[in-house]
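The other protein chains are all here in position, but one chain of the complex has been omitted.
Up next is chain A:
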Amino acid sequence: MKTEITMPVLSDTMQTGRLTRWNKSVGDAVKKGEAVAEVETDKAILDVEAFSDGYLTGPLAAVDTDIPVRQVIGYIADAPEAAQTDTGSAETATPGTPPAPPSVPPGAVAEKKTTPPDKLPPAISTAAATPADSGFLEKPAPLPQPHVVAAQTPSVHGLPASPYARALARDLELDILQVKAGPDGTIHAAQVLAAALAPQDADLRMGPPYTIERPNILRAAVARNMSATLNTPAFLISSRFALAPLHAAAKAAGLSLTLALSRACALTVAEDPWFNHAWTQEGLAKRSRVDMGVAVDTGNGLITPVLRDAAKRPLKELAEDWRILLGKVKKGRIYPEDYQGASFYLSNLGVFPQIERFNAIVPVGASAILAVAAAGSDGLTDFTLSCDHRVIFGADAARFLQRLGKRMEDPSWLAGGEGQP
């Protein structure tokens, strides 16, 4: 008996994962809970664990491919003999097509896969006809495999496209050659619509020679998230305060500046509930806790670990959380629950002394993000707040910066490490 290993689902928004390596080979014994493969998701590399004891068996999905969640990527057999029998590739394995389901005669399956429906014999006149040479084969018809679909679908310069997709592309004045096929190798209406709605790619044909490199999954996720903010009507508002008092107080309390800044922001947010609201289609999401997202440079992209309940929990506890989160970022083992769902964000580029001021983009789901630049020659630091104007108005933001400024200049609230105002 074989049990399926499927692409895990790690967040509501995860649609595919990239299989980066198999830790075992076909035939190897595996223990329940053992990591058999590694998968790269939006922001992290994760282990795929075996759900039962047994032996790894194929078909195994190919590494370095993006695979839809819940799709079968391999199997665990309960006996070593069974594991050795199937070593093929699982590129076409889907949950709907486990290899040779036991209820169908193996011969019939094999025949189905090699005989397209339109090549069937025209008539069967006697009951003596066997399944192998008769219309028996057509019920149920085989699931279209990618290569079969490609062969049957009319093509546009070698690219298969459905008639509706082509008609739609024509009506939308879209060059169908620029439309990427779906994973089944065919352009359907969905792909044309997606291309029509997608931002236009730069036309690089007239410029310098180039090669296309697929972005790593983290960079692609950031690009996707940032594009999603396009519809956020944002405004910017800046102020300058001295950061040195807070820095000194943090040092005295044995805390990092990042944590002190996060606490200052969280306390300020807690004083004005509008900063803890998020705009949704249904209405304003009113949150009952301040979760602070803090931008971290991984060296290979941006990630925002979240300090939960940053206004109320003891600073020592938050400091420990922050240490764990940074460790996870460093190892590339950060989970969606670690970096999603903040209500307010902080982005500090103050370690770069030449950065006098900058703007940050309000992530979807937040009310605002605070950009902290480096201290200027006058000892003052530029704080720029980007706000979702559907939630925050200018005067709210001004008052926010006013309160934050006071907190910066008189950081007595930080003394003792508990930080209650």
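The rule is short, and it goes like this: contacts are C-beta pairs under 8 Å (C-beta built on N, C-alpha and C of every residue); 3 or more make two chains touch, one makes a residue touch a chain; residues count from 1.
Methods note: contacts and distances are computed from a predicted model.
Of the names listed as "2-oxoisovalerate dehydrogenase subunit beta", "Nucleoside recognition domain-containing protein", "Ion-translocating oxidoreductase complex subunit D" or "Carbohydrate ABC transporter permease", the one that matches the UniProt record for the absent chain is "2-oxoisovalerate dehydrogenase subunit beta".
Interface note for the absent chain: among A:71, A:238 or A:256, the touching residue is A:71.
Checked against the full complex, the one of A:33, A:80, A:163 or A:353 touching the unshown chain is A:163. Set against the missing chain, the residues A:34, A:78, A:184 or A:309 yield one that touches it, A:184.
Mapped onto chain A, the interface with the missing chain covers residues 67-68, 70-71, 94-96, 122-124, 127, 129, 134-136, 138-141, 143-144, 152-153, 162-167, 182-184, 188-190.
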